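Of the protein chains in this complex, one is absent; all others appear in place.
Here the chain labels run A and B in written order, and each chain numbers its own residues starting at 1.
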Amino acid sequence: MSVPDRTTSPFEPSADLPPPPMMRGTWGWMRENLFSSLPSAFLTVGCLFLLAWFLPGLIRYLFIDAIWSAADGEPCRAPGAGACWAYVNAKLTFFTYGAYPRDQLWRVNTVMASGGILAVWLLWPAAKGKGLAALLFFAVFPIVAFGLLTGRTPFPSLLLPSPGSNIEWWAFRAAIGVAAVALPLLALQRFWLGGVLLFLVAWFMAAAHWRLLGLTRIDTDLWGGIFVSLLVASVGIVFSLPCGILLALGRRSRLPIIRFLSIVLIEIVRGVPLITVLFMANTMLPLFVPDAWSPDRLLRPLIGVALFSSVYMAEVVRGGLEAVPRGQYEAAMAVGLNWRRMMMLVALPQALTAVIPGIVNSFIALFKDTTLVAIVGIFDFLRAVDTQRLDPAWAGPSISATGYIFAAAFYFVFCFAMSRYSQMMERRHAAGRKR
Amino acid sequence: MASTDDLPGPRTSILNNPLWRGLFWQGLTLALLVWLALQAFDNAVVNMRARNIPTDFSFWNRPAGFDVNQTLIPFSASTSTYGQAFFVGLLNTLLVAAIGIVFSTIIGFTVGIGRLSNNWIVARLATVYVEVVRNTPLLLQLLFWYNAVLKALPGPRESLALPGSIYLNNRGLVLPEPVVGAGFEWALGAVALALLLAILFAIWARVEQRRTGARHHALPVAIGLLLVLGGGAWLASGNPLSFQQPVLRGFNFAGGIKVIPELVALIAGLSLYTASFIAEVVRAGVSAVPGGQTEAAQALGLRRGDILRLVVVPQALRIIIPPLTNQYLNLLKNSSLAVFIGYPDLIQIFAGTVLNQTGAAVQVVSITMAVYLAISLVTSLAMNLYARRIALHER
Partner (left out) sequence: MRIHARSLVTASLLASLAGAAVFAQASVALAQAPSKTLEQVKARGYLSCGTNPGLAGFGMPDDKGVWAGIDVDLCRGIAAAVFNDPEKVKFIPMTAKDRFTALQSGEIDVLARNGTWTQSREAELGLLFAGVNYYDGQGFMVRKKLNINSALELSGASICVQQGTTTELNLADFFRSNNMKYEVVAFATSNEAVKAYDSGRCDAFTTDSSGLYAERVKLANADDHVVLPEVISKEPLGPAVRQGDDQWFNIVKWTHFAMINAEELGITKANVDERAKSPNPEIRRLLGTEGDFGKALGLTPDWAARIIKQVGNYGEVFNRNVGEGSRLKIKRGLNNLWSKGGIQYAPPVR
């Protein structure tokens, strides 16, 4: 350590001068961001005029002049009245559930709440047990939801003898038998076989006891509203992810026929509008299956939406697979992994993590596209809003706009939240890769 | 020591031979698909026969019997066929797509540049626009424009009069119709000549710059040529273009060009929606040009306009063009939402009316899908060729 030389006076820089007043604080900020040049100043003034012209009217319409509560459309028809929120309030149950029987709404609520919890569990970055969540969301939830919503048993009687008096007892014995095989297999770490057998146990038990719930049947023509929009979107998501992964793997496969078929399917569906796919599902699908198998009226557009979202998902996943460095594949082959292990243990985990933003973005697109199922007569949220405009009790000049603004707010909240989520995941992902 | 060639290969089971395994899986898939296709075909034949659904294309030449309110080619219920109805619908779809592409490009580029602006308020406004429009369904926006905005306009008798004899009412937009007078072709010829000369000058200017480095600006010359030649001929032939003013008669305006409100709503909705995506494409493209490029250009002493024109835009375009084409294709596909607001596009006329009148579901839906698919594939092909042409050729 050297001792500083005290003989000469040390160099002491004088204190920095403050920046000129015009460069500091609010004024400085405005100078830099609003009036940096003449054209910029003009633009600023123009935008301010635009806002002054637009915003007060909008706020008055949405809040100040709005009618918040009314028994019917009379107050909303008064001249100068703004948005008619009373109308939204009166129709909220219809907008949410369509014509679903009012005393059975708990079934829809249960399904929506559990679906929401599972979705948050899956998407929350810090949550534990993602594997279990995925299993519940992708396998258990759809079955239970189907049963709860329709009131039909979701467990096909194919696996059971025809409904008899002591069907529970039969199922119980079968389940015990299967479990007796499954548990030792699990103990021996034969996970696959044991898992399948345990699945069968659960299936038998559930099938045997389902009708004890005593649910009434509710046919899909009564379903509607936000509930159906979320249903269509969820079905699209649940099916598009696995199908999309399979299609993406098919497109990158070394086997020419499989690759060719995947490419043809993906390119055809991507090249046409969703509406034509829905038309096809609605008018052509029933022709291609035996008469007795003719799909339910809600099932047809669901198949169309699932197909459509799968091919878009396939392209997103393919992007992820291509972004995995070659070395990863080569390393996997070098340590002797077969194709299935290479994909499941090396490529897919990296690829899927990398394209989470892309996946969420295609969910956003899918969610917006669910509005199109109205073309084949499904009462989704937007159609529910759109058909109620002509109700004579409420009809008035502000009803259309009110309904659409409410619907827009709903879709915006969902889509915007999802897009923020995808940006957050993108940042987290990028943070992990920064060097 | 024996060479490795002489050693017998490892004895592996045929089950583990990649070649055989590949063949097995592919064969299985193919067999399954063929079986499914045959089943579907069988069922379709049985079902269609049972329901008396036509299986041929004979409906194509049968008289249509219905009217359409916007036709770009002559069409009448009595004489035209379903085949002609198909072309009416196709042209209407292409019309919407073409106009929509123009407007969405203009709005999209403006907003995209706006988002990158130094001006805080401009950037904020552009961001709000993009987020709001991108995060709500297009169908909702179309219904909003059609049902909440255009239908709320007054009727024909109380039309909003816009400058230039343009009227807006709940029956649509009425524009003055240009009427071509004598001498119009002379004026048109003069304009064409001026344009030709301007192009020749631009080519000469570029060659000259390559040779000597001296710059000759082509734009002032072109404007001058147009003014002198075109304007002169126009005046000389006595202002040959006049406009027929629309007049209110009977139920609606007579004369003038009527743009049906369905088209107005569709173009407004499609353009604004697609523009928000184009804005993002443009923003991404421009931000992707490294800052060093601008700085290097500044260091070379290029002016602001030249930096944009010669350095930034060409590099940004290379990034922008492929996703931009995708957006154009999306716009075309999204124009099928016309059916929700009653605009007579391909879906509404062909997959709607014709399908219902003839019952030929399979044929009609297949033709409709084939049309969209063909347009998409041709566009992507053209785009791939273009992308290959403008790709960086690294040396």
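Everything that follows uses one rule, which is that a residue touches a chain if its C-beta (ideal position, glycine included) is under 8 Å from a C-beta of that chain, and two chains touch if they have at least 3 such contacts.
Because the structure is a prediction, the values reported are computed rather than measured.
In the complete complex, the residue from A:Phe11, A:Trp53, A:Trp106 or A:Trp293 that touches the missing chain is A:Trp293.
From the options A:Leu62, A:Ala119, A:Ile268 or A:Met425, the residue with contact to the chain not on display is A:Met425. Summary of contacts with the chain left out: across B:Thr93, B:Asn119, B:Gln141 or B:Thr353, the touching residue is B:Thr353.
From the set A:Lys91, A:Arg251 or A:Arg389, the residue in touch with the chain omitted from the display is A:Arg389, counting the whole complex. Screening B:Phe66, B:Trp120 or B:Trp186 against the full complex identifies B:Phe66 as the residue touching the chain left out.
Contact with the undisplayed chain is limited, among A:Pro142, A:Gly177 or A:Gly319, to A:Pro142. Residue-level contact of chain A with the missing chain is found at 99, 101, 125, 130-132, 134-135, 137-139, 142-143, 146, 152-158, 195, 199, 219, 221, 238-239, 241-242, 245-246, 282-283, 286, 291-296, 299, 343-345, 348-349, 352-353, 356, 375, 377, 387, 389-390, 392, 395-396, 425, 428. Those residues of chain B that touch the chain absent from the view are 50-52, 65-69, 77-78, 147, 151-152, 155, 170-171, 250-252, 260-262, 339-340, 342, 344, 348, 352-353, 355-357, 359.
By our rule, only the chains that are shown with their structure count from here on.
Rounded to a whole number, the gap between the C-alpha centres of chain A and chain B is 29 angstrom.
Note for the complex: chain A touches chain B at residues 32-34, 36, 40, 43-44, 47-48, 50-51, 254-258, 261, 267-268, 270-276, 279-280, 283-284, 286-291, 364, 368-369, 371-372, 374-375, 382, 386, 389, 397, 400-401, 404, 407-408, 411-412, 415-416, 419.
Listed in rising order, the residues of chain B touching chain A in the complex are 22, 25-26, 29-30, 33, 40, 43-44, 46-48, 50, 53, 117-122, 125, 131-132, 134-140, 143-144, 147-148, 151-152, 333-334, 336-337, 339-340, 347, 351, 355, 361-362, 365, 368-369, 372-373, 376-377.
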